[in-house]
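Handing you this structure, nothing more for now.
A protein chain is absent from this complex, but the other protein chains hold their places.
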Amino acid sequence: MEKKLPPILEIRGLQISFKQYEKGFSQTELEVIRDLDVCVPAGEIVAVVGSSGSGKSLLAHAVLGILPYNASVKGEILYDGEALTEKRVKRLRGDEIVLVPQSTAYLDPLMKTGVQIRKGKKDAASKERLHQIFREYELKQEVEEQYPFELSGGMTRRIMNATALMGHPRLVIADEPTPGLHISVTRRAMEHFRELADMGAGVLLITHDLELAVETADRIAVFYAGSTLEEVPALAFQSCDTLHHPYSRALWNAMPKHGFQPIPGTQPYAREMPQGCPFGPRCPKYTQECSEKIPWRQTGDGRVRCIHAEEAQ
Amino acid sequence: MILQAKNVSFQYKENAPLVLQNISFEVKEGERVGLRGKSGIGKTTLCRLLAGYEKPHSGEVLLDGRPVTEYRGYCPVQMVWQHPEQAVNPRRRMYTVLEEGDGIPQEMTAKLGIEEAWKQRFPAELSGGELQRFCIARALGKRTRILLADEISTMLDLITQSQIWTFLLEEAKRRNLGMVVVSHSDDLLDRICTRIVEIG
Partner (left out) sequence: MKQWNRRKATVLILVISILFLVTVAAAGSQCSDAARATDFSRKNLLPCLEYPFGTDWMGRDMFARTLKGLSLSILIGVLAAAISAVIALVLGICAATLGRRADGVITWVIDLIMGIPHMLLLILISVAAGRGLKGVIIGVAFTHWTSLARLIRAEVMQLKESPYVKIAGKLGKGKWYVAYRHILPHLLPQFAVGLVLMFPHAILHEASITFLGFGLTSEQPAIGIILSESMKYLVLGKWWLALFPGLALVVTVIMFYLLGENLRRLIDPNSAHE
């Protein structure tokens, strides 16, 4: 297994901060994503798993260049081995790079759904493809002629998934594509992502749902309070012993089927981020060194950002 | 107390398709009932009906034999919503959320992992999981007898999820609360509920 081609998407040391006013006149930079690394090779599904408020949706927005006006970005975003500049992303998005968004408010309320999904294309092939996708997503034919407000939440979501999959994208970014969907439809969507990956696309799946990620993804990046803490093959989540970071292990233990055991504490808010390892204050293995910058460390088929990882094995 | 839905049907507008059709369902104090069903089948709508936020198009929702929408003042049936960001006023500080509840003791907020400093903040300065803890505390006032939980932990990470459910389970047992739990996770329902109902 030699990897000669550069990965479709590689993100190194991504930082996103927001300029905000405090009380009165002073402005501060609120750092929401502090240190995010993720790599999406062609033909693979990579899941970024993190809880709400960890800033993971911003990752999708940063790649697509649609962050709000008061955000600033540092770090590298490489697409096909080259920096993804604002100009380049404008040319590529919607075509080579597609987003399956989180909010159902992304559909144009004044356009019939069928037209939106075909992106205005009227040729026979597009129409045929549309029908095929509708069948796969259990959507009725008449939905094509309906406007978004006539659809239920679950239907809207299925349509957004369908929209992304119409063309032949090389990079699919799915931001929480399935909440509120029934398990069978969720599976169908995931199969679809798999098909796209098999055709050579890279899929970046951003989700809070660890179980879903373990089931569908090839690799999983564990994301916590603005940093990636561990990156492992999805198989590593089969057992607690193949996980290295204490946070990943805590996640594993908290799965309902593994005992549903909580650890105390909460993810720190961006304004009170501890120095060094963000998990430090909740970590049983916390030592003085954890408050310094934590380097990546290779662990077999993955990597982890924890200086106590070896003891954890 | 007993909360019953009798042959309830519901539509959002006249001539709109029925969201719920002839549903009957009941929950007593001390019971934890899981609701399972396909997406779009109307689980959220059923919760809103049970909590008295909507009136059924036909059929009735009764709390101890009286329509739940007729209860004035504090309603013994309280619901926790799926999206905590929408359930708190963005312009008011978090302690006001607790004040709005019915005598929320400090021990409860402590057990829920709510830190004192959070109470002085605005909603935008807290994460979804932190906000949801406030919403849960608010719904668990002294006079609450039945709690409806509509996918309250879907958007939260697993650790927060298990913290919240561990607390809720203990609280429900201690106070003999009735509970209706909607979740897409069968593992979760199996863990929490005394009984599971399939709708649709």
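Every chain is named by a letter (A and B) in the order it is written, and numbering of its residues begins at 1.
Here is the rule we go by: a residue touches a chain if its C-beta (ideal position, glycine included) is under 8 Å from a C-beta of that chain, and two chains touch if they have at least 3 such contacts.
Everything numeric here is computed off the predicted structure, so don't read it as measured data.
Touch with the chain omitted from the figure is made, among B:42, B:56, B:101 or B:129, by B:101. Only one residue from A:27, A:85 or A:275 touches the chain missing from this view: A:27. Touching residues on chain B toward the chain that is not drawn are 51-53, 72-75, 78-79, 81, 83, 86-89, 91-92, 96, 100-102, 138, 141.
Quick note on the criterion: only the chains that are shown with their structure count from here on.
Between chain A and chain B the centroid-to-centroid distance comes to 29 Å (mean Cα coordinates, whole Å). Looking at the complex, you find that chain B touches chain A at residues 38-40, 113, 115, 125-130, 151, 154-163, 165-166, 184-185, 187-188, 190-191. Of all the residues in chain A, the ones that touch chain B in their complex are 50-54, 152-155, 179-183, 185, 208, 210-211, 250-251, 254-257, 260-267, 269, 271.
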